[in-house]
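Structure incoming, see below.
A single protein chain has been omitted from the complex, and every remaining protein chain is retained in its original position.
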Amino acid sequence: MTDVTHFEGAHGPKPRRVFSRRNIFLYGTLIMVALYYVLPLYVMIVTSLKGMPEIRMGNIFAPPVDITFEPWVKAWSQACTGLNCDGLSRGFWNSVQITVPSVIVSILIASVNGYALANWRFKGADVFFTILIFGAFIPYQIMLYPMVILLREMGIYGTLWGLVMVHSIFGMPILTLLFRNYFTSLPEELFKAARVDGAGFWGIYFQIMLPMSLPIFVVAMILQVTGIWNDFLFGVVYTKPDIYPMTVQLNNIVNSVQGVKEYNVNMAATILTGLVPLVIYFVSGRLFVRGIAAGAVKG
Amino acid sequence: MKSIATLLAATALTATSAQAVDLEVTHWWTSGGEAAAVAEFAKAFTERTDHTWVDGAIAGSGGTARPIMISRITGGDPMGATQFNHGRQAEELVEAGLMLDLTDVAEAEGWTDIVFPSSLLDSCTIDGRIYCVPVNIHSWQWIWLSNDAFAKIDTPVPTNWDEFVAAGPKLREAGIVPLAMGNQAWQTAGAFDVLSIAIAGVDAWRKVVVEKDGAAAAGAEYAKVFKAAADARALRAGSNVQDWNLATNMVITGKAGGQIMGDWAQGEFAVAEKVAGTDYTCLPGLGVNEVISTGGDAFYFPKNGDPAVEAAQKELASVMLSKEVQVAFNLKKGSLPVRGDVDLSTANDCMQKGLAILAKGNILPSGDQSLSPDTQGQIEDLMTEFWANDSITAEDAQERYADIIANAD
Partner (left out) sequence: MATGATKPFGLFRNMTAKIAAIPMILTALVVFAGGTIWTVVHSFTGSKLLPKLNWVGLDQYERLWNSNRWIVSIENLLIFGVFSLIFSLVIGFTLAALLDQKIRFENTFRTIILYPFAMSFIVTGLVWQWLLNPEFGIQSIVRDLGWTGFDFDPLYNQDIVIYGVLIAALWQGTGLIMVLMLAGMRGIDQDIWKASRVDGIPAWKTYLFIIIPMMRPVFITTLVIIASGIVKVFDLVVAQTSGGPGIASEVPAKYVYDSMFLRQNLGQGFAASTMMLLAVVIIIIPWAYLEFGGKKRD
């Protein structure tokens, strides 16, 4: 078992020479691709640093002549939402308060679901799972009113925990599928060996499955942090103004129907809102390692 | 003072009618001028009563606000007040008994006498009871012309639609888009409505939109309307913008000759520091039929079991309709007040034109008040197709239009 703790990163033949044909092709392709992905971000950043007169001139690719950080300041702390002129900062902590428990609860439930479905299949499990997958395809909008009734009957309408429950429910199909399929692709011998050693449901989950599945937990986290942090509809329908998430302000800044559109502030607000998931992507990337090390299977 | 009042509201459980309340108000007025207008309401409410205005602004108009409203009300946790377009949109909520009856306030203050034109109050009235407070009048029937654009082609600024159409080719030659129009459905459908009132006349329009007479919609008067719409479609070619304010901006900068748009467009001219009469010209009713529709915004008050909240809701209703608040609010909003007995001498050239038409009584109910949102949606679908696709002839479009009207509910 010595290798179990030895996580390896990527594989493939080790790079030999820096300018081998293979490397030129590889990095060349990646850089080209990266350009396609970065271009819109470039436009956003450049726009967010321009004043409105400069934007009206119309060249979206031109770097700013007069760099101004005013749009950023405005987006964060001055833009008005109706009568409250304190920008995105108003909803930031609400968003944190909504996202943290929602992400944890939804991933916990779904990973246990996936584990039970993959390794402890019971009668009827397939039926529930199929319904769940079907649920992934239901447009959220049509579930709005039935959910209101459900939350009302449970007495948690308008509360933070009601919203956490809604996020857990709507995240469940994809996440459960994600975990179930990942766990089924793990070598069965691992599970069998642990069973022989007398480990139970939770024992195997925490000691074997969890440590071996870091990449898939990262994917689940990416999915949930992004989805919940960027959610507007549920946040606004199932809570009250005092716990409205940041996206309500973002929507108010970006989506005001009338008046002059301040594109620079819109862009700054969007990048600011996107920063949190972005940081999560980058930081959690360290966990993106090979889960099963050689030798682990044979014990 | 206020914090003590709030504290009282929070601690006291037994309700008395004089109690201070935090009243949450939902609305979708989030742009600069709009927010300033709402602030007038909030200020007046907080100053004149013991209660507090809790602002629940959500950008994005009805499509966003409606699910929120319905959810909050059916979830048993309604807001104190909510903005809505008056007319048929909230009908069902009233019928389901979810809205507060304001009749007693209305009678005590004599709303039937002060609200002008009275059609505004009619659309708040269901079975003789009053359920909403109209707060302003917005009218669609305007065309905004760029004086610069017409100076460039050495043509006097048109005074009516026909002159405008005649100037089209010359504008085009000078590299100016004759008619600016955003691509969104409500804009094209709205422009069509304006054309139909101006060209078919009020009587034909009333037959179609109010009485839902399919034969009239298929008739000769409306054939002229569809022909004019086809003209307008040709004039707008080259106006590749989505938002209405970007279209307005084309007029402001002289890149376009004109735009058919409601009176909220004035706000854009004001922000750009343009002066009515010298920089731009406005023609109500396209200069053909000087009639304006009386759409606008209203506030509804969802029913709340708490008598203290109910009392506060009624106080807010009365504040919104009071003279000073009407003036302060509407000057900021750029709309017309809902009562005729206030002084608006500070209003600009175009607003004065609107006020004069109102005073003459040349008004009609807006489509909001007579067609259901569903029918309007069908018309919007048709209009989006028609305006975007030159291969749909005026005759085809008219036939489909008549069909929708004949089947309207």
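For this structure, a couple of remarks:
We just call them A and B in the order they show up, numbering each chain from 1.
Criterion: a residue touches a chain if its C-beta (ideal position, glycine included) is under 8 Å from a C-beta of that chain, and two chains touch if they have at least 3 such contacts.
Quick caveat: nothing in here was measured; it's all calculated off a predicted structure.
In the complete complex, the hidden chain is touched by one of A:Tyr27, A:Phe69 or A:Phe206, namely A:Tyr27.
If you put the hidden chain back, the residue from B:Thr112, B:Thr159 or B:Gln242 that touches it is B:Gln242. For chain A, the residues touching the chain absent from view are 8-15, 26-27, 29-30, 33-34, 36-41, 43-44, 58-61, 109, 112-113, 115-122, 125-126, 128-143, 145-147, 150, 168-169, 172-174, 176-178, 181-188, 191-192, 195, 200-202, 213, 215-216, 218-219, 222-223, 226, 229-230, 247, 250-251, 254-255, 263, 266-267, 270, 273-274, 277-278, 281-282, 285-286, 288-294, 297.
Residue-level contact of chain B with the missing chain is found at 62-64, 66-67, 70, 74, 89-93, 96, 183-185, 240, 242, 372-374, 376-377, 381, 384-385, 387-389.
As a convention for this text, only the chains that are shown with their structure count from here on.
On the chain B side of its complex with chain A, the touching residues are 24, 27-35, 38-39, 42, 53-61, 64, 67-68, 70-72, 74-77, 243, 245-246, 264, 267-268, 271.
On the side of chain A, the complex with chain B involves touching residues 80-84, 141, 144-145, 148-149, 151-152, 157-158, 233, 236-238, 240-241, 248, 251-261.
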